[in-house]
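The complex appears here without one of its protein chains, the remainder shown in place.
We call the chains A and B, going by the order they appear; numbering starts again at 1 in every chain.
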């Protein structure tokens, strides 16, 4: 047992040296780190938990001034100090802001706030954080109408976010914006294709490495007849309301067109499956979305089958699909099993999923983890937890289970954290 | 590791001192403990397992005399001595009846039967059992037409059972009984509301602390138009058969009316989700109900959204929903995550669920466990198992994982077992 703990420690030390490629985040290239404590505690993981535990919604309003919101939020956090999310905050406070306390309290939060403000002024702070986190590159999630020019591509990798293009194309503003950025009139399937082609050209030439999108549970995909897509697009372009069937045609038409273009431009797709947007009506900003137990990847199969040349990096939101996802990675050649998303990022689920993935999926088809962070600081905290789990699982279920040597375990970790992302996304 | 076991032991010792509030049981206030061994072994957990393992159904019939049934049942139990349910029996026999054996056999069962009979004559036996169990209060589940007068409210807390009101209102007997106990003629939505209001008034004034009900899998809830409810109620009142849609209208109408009244009377709702009543046709009494994998809480969301002021304490029957339930507790302000129900009460599931809940749900929104017991003796056995799991999880996944101190772990346990139930149900 003592040996076992020693082994885990040694593995963790080696794992901490691996320079990570973080394939999915919501970090802004312009403001990648926090300038204030509020920008850290404003992360929806904290505000939604505080609200859920009883904090007044208006206190969490963006317009509430710091001096009102911050003490109230800090106080509310005492109801969630059992959670892993709270642990993220304490870990990044300790590791990145020299915060010496175990709990954030009304007595000490201003200490941390000062430190955040001070550190924000350090030149090259983003690189400092990434160095401290052993993270080499971080993927961004860029809207299609976003400017990609000034992105520091030494450390950031753009990714095209597909959600609005697939799920909100019938929205006049989205359509107009797409027309504008691509200089294309969209009223027919072939125009849509041309517009999206231009879009992907621009993204590709700006270093974009993937198309990333989230999907609702049991989203049914099917190939669309061109005439039907013409009809749905035409109605959308004329601002007419679409029937349920036309809406589905539009979504599937856009999705299949994007998939075709991903094949053409050799761009992997990152799909995060299973989120019900807005399920909870009384939640705070970014705190209304839920998973659905019993969800299945089955309905995506027509898409995976239709584009065998496109790599689909799949994540699921619900642990009840953990095995299904692993079995897709096991069997389906163009599927990569990627990370542990959102509700699934709690250590309890990560550990179970990781054990099973390492037992059943080719090691070249696993992306260990991505941060999904809005600020770089959280990538450190989240990856640290993942690295500790990885070390424990490799020690217990791989080395001690006789499936490989200690060196092979470290190489496996390197694949999951660095080499697979680099090979799959060509970064 | 030795330290780890010591820590677990110390935590368990502290946890055993916490005076529990058991928020859900089927204990009868009049006959809260067993007067005979048959009343213990007659618990459906044993009879259904014995029947499932091959015991003849007629031997389990209520009319079968003790001298025929008991030896046969004791013998049948030898096929289930691997189970946790069997372990409950042995634990309560040892702790409450000084039974010295590890197994119940044809040679020793009469010893235990004698002890049960003898102890039943002790004055204040219910308090003795509760003291031995560190349980301070036990919730009852009371039918709407039950008399609440003579309940010993120092140790028992009434709860209104909603199942018949929601799922069997179309049944003439139920409707008549409701009319009778409320003195209200029910033929229209507003009469139903008035009747239920009177009912809740009576329950509230008799100390009732919650509305408790079980639901079938994927039960769809939706708000009902008054005219539709009038129509369905009218038909039911006239004894006419209802269409599927009318039946659903009646159920949802009754449920929403009850929820409105819970808001008015400030009464939390306990919802046990996911049981298919009567799924198995050849089962014995109380042994015909099953869970359904792949069930989801999604269909309940309209109710949770419609009554943000009402606290819903949710339990699920299926482990495949464990994460979904935790995520509701995490995000949805009026949801409390409660206990480990029925098929989900096996330690394998309890431990997994507990780890994840403690990682992701505000500590103030967790009710650790409830006994669901028919006799007080089983509350001891079931809570003992829960307390051991809780000590293990807190030691390993909380204290040793660096998420809190030993003292904080004990306070966390106190919230789950006592303080959260007291605050949420105001007892």
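As a working rule, a residue touches a chain if its C-beta (ideal position, glycine included) is under 8 Å from a C-beta of that chain, and two chains touch if they have at least 3 such contacts.
This one's a predicted model, so the numbers in the text were calculated from it and none came from an experiment.
When you scan A:46, A:256 or A:328 for touch with the missing chain, the hit is A:328.
The missing chain, though absent from the display, is touched by one residue of A:270, A:320 or A:371; that residue is A:320.
Checked against the full complex, the candidates B:30, B:149 or B:281 give a single residue touching the omitted chain, namely B:281. Touch with the hidden chain on the side of chain B covers residues 1-2, 48-49, 51-54, 79-85, 87, 276, 279-283, 287-294, 318-320, 343-344, 346-349.
Across the interface with the omitted chain, chain A contributes residues 1, 293-298, 301, 304-305, 308, 318, 320-324, 327-333, 352, 355-356, 358-365, 398, 402-404, 408, 412.
To be clear about the criterion, only the chains that are shown with their structure count from here on.
Each chain gets one centre point, the mean of its Cα atoms, and the points for chain A and chain B are 39 Å apart.
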